[in-house]
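Apart from one protein chain that is not included, each protein chain of the complex appears where it belongs.
Per-chain numbering from 1; labels A and B assigned in written order.
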Amino acid sequence: MSLAARDRRLAWGLLAPALLWTAAFFILPFLGMVALSFAHMEGRQIVHGFDAGNYVRIFTDWTMLKALINSLEITAVVTVISIVLAYPLAAIIAFRVPVRWQRLALLLAVLPFWTSYVVRSYSWLLVLGQNGVVNQTLLGLGLIAEPLQIASTRAATVIGFVHFFVMLLTLTIYANLIQLSPNYARAAQDLGAGRWQTFAHVILPLTLPGVVTGAFLTFVLCIGDYITPQILGGNAELTLPQLIMLQLGRSGNFPLASALSVILMAVVTLAYVTSSRWLRLDRV
Amino acid sequence: MRHLAWAYLAAAYVFVFLPVVVLVVFSFQDGRLPVPPFRGVTLDWYAKVLADGKLMAALWNSLVVAVVSSTVALILGFLAAHALARVRLPGSALMRGVLIAPLTVSYLIIALGLLNLYTQTGIRLSLWTAGIGHVVINLPLCFAITYAAMGDHQKAAERAARDLGAPEWKVLLLISAPMLSAPLAAAFFLSVTFSWDEFIIAFLLTRFDVTLPVEIWSMLRSGLSPATNAVGSLVFLVSVTLVILLELLVFRRAK
Partner (left out) sequence: MTASVSIQSVSQRYGAALALHDVSLEIAAGEFVVLLGPSGCGKTTLLNIIGGFAEPTSGRVLIGGRDMTGVAPKDRPTTTVFQDYALFPHMSLRDNVAFGLRMRGVPRADRARKADAMLALVGLEGRGDRRPHELSGGQRQRVALARALAVEPDVLLLDEPLGALDLKLRRQMQDELKAIQRRVGTTFVHVTHDQEEAMAIADRIVVMNGGRIEDHGPPREVYLHPKTLFTAGFMGEINRIPVRNGRAPFGPVPVADGILCIRPEAMTPTGSLHIGPCTVRDAAFFGTHVRAHVSPLAAPDLRLVVHLPQSQIVEEGRVLDLGADSHVVLTE
């Protein structure tokens, strides 16, 4: 056997465990889920077959369609707000904070990232609830007469999400900004660009791939999350993951849950395809 | 302009820390509800939480699942990255894509797929079935981090070791792994924190023994309580200690 062939065989040997794991516990279950989405329920019994009924139901039943729309709206709003808030924060840490304090500043800015995900949403409930810190403070200052209804609304869900994703995006955007040679900005200014022009024509385009990657991550994590809308948004309006969990819990309707998951997956894939030109997932 | 920047920074820190501060402060609440007004300091809730057998069992379960699943993910990811960084195989790009793919799929979908697989094959739900799911989500992470860290410098040293007569497993053990100790540690710690904190997979794929986030979830159902604050504060303390240790041990030394 030639040297190159021996090398390749060895490489396959090293690759095999990871590929087999991914195939057995990711690809296979996923295909199984797609197959299951074409099954249907008779009583509490799953009947396998090819039946597009679940999909027809999703796009004709207003509760289901509304959940999909809610999820898309919330995710879009969260992604945009998070980027708009995180970019300046990352830029201030990268360009204004003295270099020796930058790591500390960044570490602090994302420290709550490391609290338990469930606990983080719960904490926001304490802040935004009927008797929460915000309402008590505003009432105490006499700015409002009645407590504001924030918890169990879409606003609470969005606040909870934005909190999490501002931290995530600050990390990724910061990492992008400090990789830029300071000579780009110097060259631009040397050629007569002002601060704003330097930012708009040089810095922003150079960091765009990082921003898009961060936005994509935000999109994926946000649209698939169950905890935050469940704890903060309540059941007033449902998101897609909440609807999926309802199917699993209440009625044990696995086929419908699978069909909803396939829709969720399709939305994510669509987002991936749109942004793939700029994505650098191996650089996350 | 300058003042505006500092003001923005301050406001951002307030926003980011607000829920954490509220969480920690009201874990000391001397009263039944973790909301204002603050009625005084007590450690009762911590005592109650630490004496809670179910909670402590869940904490231990979480640690075991996190460490075991991260170790498996790290080994699989590292070996795959080593192979793909070294040899050009037909379909290299496709395989990188397949290995990274779970990163782009919602945890809920991974959990649902596995739940369906387990039901159809008759595998009983346990901590191990959740651990398998955690390997699926952490494998791409470990792969991506180690793959990105394998530079020319790394490859040159591996080549030199082979030239000096090292068989492949010795190259991995004596050269590649020690040279990549910083990214390997980073990938491992990150995986541990993700697994330790993961809810939906653990929720759907465990039955009798559960992990900490699932146990906290069931606490939430009985409404607001300073006990939940105390658990949350403890978890935060553990995670932050891990992060600071990682920062001090790995990144400082790597410089």
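The criterion applied here is as follows: a contact is a pair of C-beta atoms (placed from the backbone, for glycine too) under 8 Å apart; a residue touches a chain by one contact, two chains touch by 3 or more.
For clarity, every value in this text was computed on a predicted model and none was experimentally measured.
Asks: Which one touches the absent chain: B:A157, B:L172 or B:V240?
Replies: In the complete complex, the chain left out is touched by residue B:A157.
Asks: Which residue, B:G31, B:G97 or B:P178, contacts the hidden chain when the whole complex is considered?
Replies: From the options B:G31, B:G97 or B:P178, the contact with the absent chain belongs to B:P178.
Asks: From the listed residues B:G53, B:P90, B:G122 or B:P167, report the one that touches the chain absent from this view.
Replies: With B:G53, B:P90, B:G122 or B:P167 as choices, the missing chain is touched by B:P167.
Asks: For chain A, which residues reach the chain that was dropped from this view?
Replies: 1-4, 6
Asks: Since one chain has been left out of the picture, which residues of chain B touch it in the full complex?
Replies: Chain B touches the missing chain through residues 152-153, 156-157, 159-167, 170, 174-175, 178-179, 181.
By definition in this document, only the chains that are shown with their structure count from here on.
Asks: Centre to centre, by mean C-alpha position, how many angstrom separate chain A and chain B?
Replies: Computed value for the inter-centroid distance: 16 Å.
Asks: Show which residues of chain A lie in contact with chain B when the two form their complex.
Replies: Touch list, chain A to chain B: 7-8, 10-15, 17-19, 21-22, 25-30, 32-33, 36, 85, 88-89, 92-93, 96-97, 103, 105, 107-112, 114-120, 122-127, 129, 131-133, 136-137, 163, 166-167, 216, 220-221, 223-227, 231, 241, 244-245, 248, 254, 257-258, 261, 264-265, 268, 272, 281-284.
Asks: Spell out the part of chain B that touches chain A in their complex, as residue ranges.
Replies: Chain B reaches chain A through residues 2, 5-6, 8-9, 12-13, 15-20, 22-23, 26, 33-37, 75-77, 79-80, 82-84, 86-87, 89, 95-96, 98-110, 112-114, 116-117, 119-120, 132-133, 135-136, 139, 143-144, 147-148, 168, 193, 197-200, 204, 212-213, 216-217, 220, 224, 228-229, 231-232, 235-236, 239-240, 242-243, 247, 251.
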